[in-house]
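This report concerns only the one structure given below.
Partial view: only certain chains, each at its native spot in the assembly.
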Amino acid sequence: MDATKPMTIQSGKSGIETFSCRIYYEDTDAGGIVYYANYLKYFERARTEWLRKQGVEQRSLQQTFNCLFVVRDVAIQYSKPARLDDVITIYTQVKKLGRASIVFHQQAMLKELALCQAKVTVCAVHAHTLRPTPLSAELYATLQHAGK
Amino acid sequence: MDATKPMTIQSGKSGIETFSCRIYYEDTDAGGIVYYANYLKYFERARTEWLRKQGVEQRSLQQTFNCLFVVRDVAIQYSKPARLDDVITIYTQVKKLGRASIVFHQQAMLKELALCQAKVTVCAVHAHTLRPTPLSAELYATLQHAGK
């Protein structure tokens, strides 16, 4: 990935949510930088906040709708590391909303510096059987309005 | 804590279980050493293996007995750090088995070097209400035989 050409999700279009988080000791490793798996945590925090902004909380999703979102696919490219005390920003955009899945583009930035970017596909599954299940009409309609 | 005087749990008495784990990048932080909260993970892995050795798996405990063990109290002293690639050993001993709680002494060692030690109190709770619940007579009897 060319770190000088960040994804279009930074372009300020509507429908792009931002979420910031501070890097603490827990996030770093003995290489002195953020451990690579942790960006998946930040990306999930950001998706959860995107969902909350649509009025949907994960816990009620699970308890009321018997629905969980599980990640099916991640393609992530790392270009620059973050370090202790940095404040990074996660940009999140829905690229495709299906009846049982959502494709997100997400990017972590340190100010103007692109750290990493990912395409993440999540699927709706039944909370107990974990089988794929279409979103309820109500939930689908709610999410369709997101980013408009 | 005086690192030259490790706890009695190293003394080779019966009833002391050992569990070894390797230190990976995920375990370390930007200080170059194992992040302090991670020892609580190793201690729980060791308690889980102690329990498994008594024939009890956490998942069946939850599903068959509607029982979870939750940690009520931890007192931990850190004396020396572990680092990337180290193999550390956790020594685990039951100090007190109650009807609804267990007190463990646990110690992390790097060969002869004491890294940290803890007294950990876990309580049995109902898996759904999370209210304290006595161990079933069967489970209590099983655990009473441990370490004898």
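We call the chains A and B, going by the order they appear; numbering starts again at 1 in every chain.
Heads up, the rule we're going with is that a residue touches a chain if its C-beta (ideal position, glycine included) is under 8 Å from a C-beta of that chain, and two chains touch if they have at least 3 such contacts.
Since this is a predicted model, take the numbers as computed values, not measurements.
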* Structure fact -> With 2 of the identical chains in place, the whole complex in this file holds a copy count of 4
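Just so it is clear, only the chains that are shown with their structure count from here on.
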* For subunit A and subunit B, what's the span in angstrom between their mean Cα positions? -> 35
* Structure fact -> Counting only contacts in the complex, subunit B reaches subunit A at residues 25-26, 28-33, 35, 37, 83-84
